[in-house]
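The complex is shown incomplete by one protein chain, all other protein chains being positioned as in the whole.
Presenting chain A:
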Amino acid sequence: MTASRSDLRLTGLTKRFSGFTAVDGLDLTISQGEFFALLGPSGCGKTTTLRMIAGLEEPTGGSIHLGDLDVTEKKPYQRPVNTVFQNYALFPHLSVFENVAFGLRRRGVKDVKKQALEALDLVELGHLAQRRPAQLSGGQQQRIALARAVVNRPQVLLLDEPLGALDLKLRRQMQIELKRIQTEVGITFVHVTHDQEEAMTMADRVAVMNHGKIEQLGAPAELYEAPGTTFVANFLGQSNLVAVTRSGTDGQYTMVDVGGQKLRIRTDRCSSEGELLLGVRPEKIRLHSAADPVPSGLNQLTGGVVLDASYLGVSTQYLVRMPWGQNLTVFAQNLGIGERFSDGSAVQLAWEPDHSFGLAGDAGAGVESTLED
């Protein structure tokens, strides 16, 4: 690992509360200047991880390093780390300016005024410096909380569901804003969220957490295109997961069988042994009428019947009943060309073999959390 000056390194980080393990032996290196997202359902341990990095929670085991500096035992105020709290936690008795200047004053910085005003300008709220936090809107408070943390130029900035309390439109706007500020100041951002879209839009890399462990870590596209576990496949977007049996190999592909129909998965995107689930994203599948021929070289499933077609404007969502009793989801873009299917149509499904992924285990895992969002 190329340990540059101030990479954030978690080693075997563990937090046990009485009776349950919130964070379970986490190993993670976040490079300097990276926008990193910890994504997972509530209770997966992502916030506890963040609080341990901030020093607000004491780890039961493991260590936290910033570059060569071991900060595991350090107090929150001894760490070059700042946090944007979930509900902002602005000091109600201080003006906006004094909130932003708080960290600078504690560190004995010389030109407090200049730096604090610069930070306020960065979030475009310089004109509100003399207000009290209670007189600001939610979006403005959010920006002040950000300015209050960024002004200290920490090595790592922690964001705990910072956009959770904002409405959808403001959230989109703040996502872009956050990304801009991160690029501008070049600080490592560690962003905790349960919103997969938020994580995917902003982060360079995403770690999907579940039950105190990292399920999978990678760039957003990587996680989406090649989920490694059923939890990731279901938590990040939607997936069709079909239980299949292996029936051999063909070059770089593993041949599998479902209800007598042969399908292919790239062997390198397949768990090596045991029970196998074939996964394919709903938008990767094309629907064809049962009567039409399907271009060769594609994975093909015949015998489907459209149960339900929901028109969503940009796309149509089909629910297709397969001969073995499973319902698969298909998203068809409304391009205005090609056939539209109504309920009861006999259809077949086709997709590029490379868009399949093979997962180990049980199709039900993680479905709950998908419904939650």
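Quick notes on this structure:
The working rule: a residue touches a chain if its C-beta (ideal position, glycine included) is under 8 Å from a C-beta of that chain, and two chains touch if they have at least 3 such contacts; residues count from 1.
One rule holds for everything that comes next: contacts and distances are computed from a predicted model.
Here one chain is missing from view; checked against "ATP synthase subunit b", "1,2-phenylacetyl-CoA epoxidase subunit B", "ABC transporter permease" or "NADH-quinone oxidoreductase subunit K", UniProt names that protein "ABC transporter permease".
Across A:17, A:91 or A:324, the residue that sits in touch with the chain not pictured is A:91. Per the touch definition above, the residue from A:42, A:135 or A:173 contacting the chain not shown is A:135.
Screening A:152, A:193 or A:356 against the full complex identifies A:152 as the residue touching the chain left out. Counting over the whole complex, chain A has residues 54-56, 75-77, 81-83, 85, 87, 89-93, 102-103, 106-107, 130-132, 135, 148-149, 152 touching the chain that is not drawn.
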